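Let me begin by handing over the structure; questions about it come next.
Apart from one protein chain that is not included, each protein chain of the complex appears where it belongs.
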Amino acid sequence: MATNGKIRETALNTYIKEVGGAVAAQLEACTRCGICAEACHFYLATGKPEYTPIWKVELVKRLYEQRFTPLGRLKVALGLAKPVSEAELREWVEYDYHACTMCQRCSLVCPMGIQIGDLIHMARSGLQAAGLTPEDLQQALDNQLEIGSPLGVDDDTFDERMEWIQEDWEVDLPIDKPGAEALLVFSSIEIMKFPDNIAAIAKILDAGGIRWTMSREAREATNFGLYAGSDELETFIAQRVIGPAKRMGVKRVIVSECGHAYDSLRFRIASLMGETLPFEIVHITEVIGELLDSGRIKIKPGVLDEKVTFHDACKIQRRGGNFDQPRQVLKQLAGDQFVEMTPNREEAFCCGGGGGVIATKAADTVRRAAFTVKIDQVQKTGAKKVAMTCSNCRLQFLDCVDHFALDWEVLGIAQLVADNLVK
Amino acid sequence: MNWTDAMHFVRGPLFSAALLFFIFGMLYRLVTVIALGWKRDHAPAKSSKVVGGVLNVLRSAIIFPFVPRIREAANRNPITYLAGGIFHVGLFVVVMLGAAHVLAWESVLGFRWPTLPLPIIDFFAAISIIALIVLFYNRLSNPVLRLLTRTPDYINLLVVFLPFLTGFFMTHRLLLPYERIYTIHVLTVDILLIWIPLSRISHFMFYFITKPRHGARFAQRGAKP
Partner (left out) sequence: MFQNKDDTVYEVLQKRGVSRRDFLKIATITTAVLGLEYTQVGRVIAQLETKPRVPVIWLHFQDCTGCSEAITRSFNPGLASLILNDVSLDYHETLMAAAGHQAEAAKKAIMDANAGSYVLVVEGSIPTGFGMTSIGGRAADDILKEAAAGALAIIAVGNCATFGGIPAAKPNPTNAHGVWDLVKDKPIINVAGCPPIPEVMTNTIAHILVLGTLPELDALNRPKMFYAQTVHDRCVRRGFYDAGLFANSFGDDGYKAGYCLFKLGCKGPTTYNACASLKWNEGTSWPVQAGHPCLGCSEPGFWDAGGFYQGQSALIDVPGLTAAAGAAAVGIAAGVGTAAANAASKHRAEQATPSQVPADDKEKKS
């Protein structure tokens, strides 16, 4: 962590280091039209202009102009440029960490196709390196680096939890089983808060006849390095899954209902490590889809006789493309009672809890405010049941259902499938 | 120097110089951006990135100017969406299909293409001018845009506005005798050519990097860009 006087220097150096062709092209392409604001649930819920997605990367943009463009350099030479100050870096912590889930909805409305979420990720990198990460997020990251889990799941806790789940839910949880074709990794939220999800996924995989295992070493797919914005730490943490998976020689790594872990492992890590991985990485939703399609598992049709709707998670649906499998499940379970929110699929609103926002206490107010957008959407469907494929979303839903005293039932797709398997 | 000499100067040596500066500046910008380095993507794609990139550019050119990608978001800020779209369509029609402009293109490129009648061009010029005024007003009134806008953004608007305005005056024989307003019109174009590489009006070049990239990324992830 940087000490006081070095905060600015470290942040700026990190930005300079991180600027690549893609970042530069996107910063150059922005015409400051401001339409990204209209896609952002944080801006819509608060009406705060500073929450405009592209404004969240303003410091990066300014630094880029001052260090990498001739006109910017000229302005610096003439003393006309406003240098990025430490006070501003501190101000931007709110915009980058509290008010962005990096859901990439804004990139869809951007006329220039700028990946604003990625740019905000980069804006976080400098703040993180300079030690400006929100306290609890940094604490979680430190925990993960030291203990291996942001929620403090050390070896003993892990063993205890798994034993407890095996007994209470009557499932078999193979750990470090040799010869397995698939490695199943969970998020710490599931281990600590949604143990039933672990049991459910185990049931589904068993029913599908998949030879799977968990790993004591690679038990957590959670990656606070990604949240904090450090590519280096993200890679370091992901190695804990990638390394064992390589050694075990599995064909697939199945990521449980965890959004950011899927995003990181499936789409980011290979490039960060600069190599092609010898196994594929899939989300449990994809596995469920495959099993249903091939008929290896069957679910009871029409068991849900109440209206149910589906929440598209930013990392698993918009950024992961798994739109159809959960809908297939819900259509079978609920038939006509399955209703879509508008907008949905790629255009869906994020829950507001992703990107580490839910781990940041200081962001509670904006996080809950952002959820009001979701409340509107769900209420328009008339459904009281909301299903989703991401535990992080689920945590946010549960927190806000409680906070706003809503009479909704929050469901996980895997659990719905497991509960309604045809034996 | 009389007006006719001035006209020959802005159509001749000044234009030449501006065009050379434009070529120099744009390539300079492009090279510096590209040379910053690109990471290779090792993640397997769910669907073809090339197809996604190309389709996205095509859709953005043909569909999105008229049907926004996320209608609900565009509806919330219709001014930016509509005025921006109308301006770009108008710009294309006026600059690429106006008879006088095609002759100018021909003198640079060596070939020509069919043109549209003046009243149609005139209509598009008029709506583009209105769109630019609306965009200017929008920058002043919308709180988000007020926050985002810096002096260069206003200069951009002005530098694009002037050729439109002088061109419109010229075809309507307003304000000044023809050859004077024509001289000023070409002068504003020369200024525009010089200003583009120095400003964000150059976004049209980077568009061809960012837009396909957006399409490729969403295609890679199995989503519709």
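In this document, chain identifiers A and B correspond to the written order of the chains, with residue numbering beginning at 1 in each.
In this section, contacts are C-beta pairs under 8 Å (C-beta built on N, C-alpha and C of every residue); 3 or more make two chains touch, one makes a residue touch a chain.
Predicted model, so just to flag it, every value in this text is computed and none were measured.
A.B. asks: Out of A:Leu233, A:Met248, A:Leu277 or A:Val339, which touches the unshown chain?
C.D. replies: Reading the full complex, the residue touching the unseen chain is A:Leu233.
A.B. asks: List every residue of chain A that touches the chain not included in the displayed model.
C.D. replies: 9-10, 12-17, 19, 67-68, 70, 129, 145-146, 230, 232-233, 236, 239
A.B. asks: In the complete complex, which positions of chain B touch the hidden chain?
C.D. replies: So the residues of chain B touching the unseen chain are 2-5, 7-8, 11-13, 15-16, 19-21, 23-32, 35-37, 99-101, 103-104, 106-108, 112, 115-120, 173, 178-179, 182.
Here is the rule we use: only the chains that are shown with their structure count from here on.
A.B. asks: Roughly how many whole angstrom separate the Cα centroids of chain A and chain B?
C.D. replies: Whole-Å distance between the two chain centres: 37.
A.B. asks: In the complex formed with chain B, which residues of chain A make contact?
C.D. replies: Contact set of chain A toward chain B: 19-26, 28-35, 37-39, 43-44, 47, 49-50, 52, 54-55, 68-71, 105, 107-115, 266-271, 273-277, 280, 317-323, 342-343, 345-347.
A.B. asks: Can you tell me which positions in chain B touch chain A when the two form their complex?
C.D. replies: Result: residues 28-29, 32-44, 46, 56, 60, 64, 68-70, 72-74, 76-77, 80-81, 84, 142-150, 153, 198, 200, 202-203, 206-207, 209-215, 217-218, 220-225 of chain B touch chain A.
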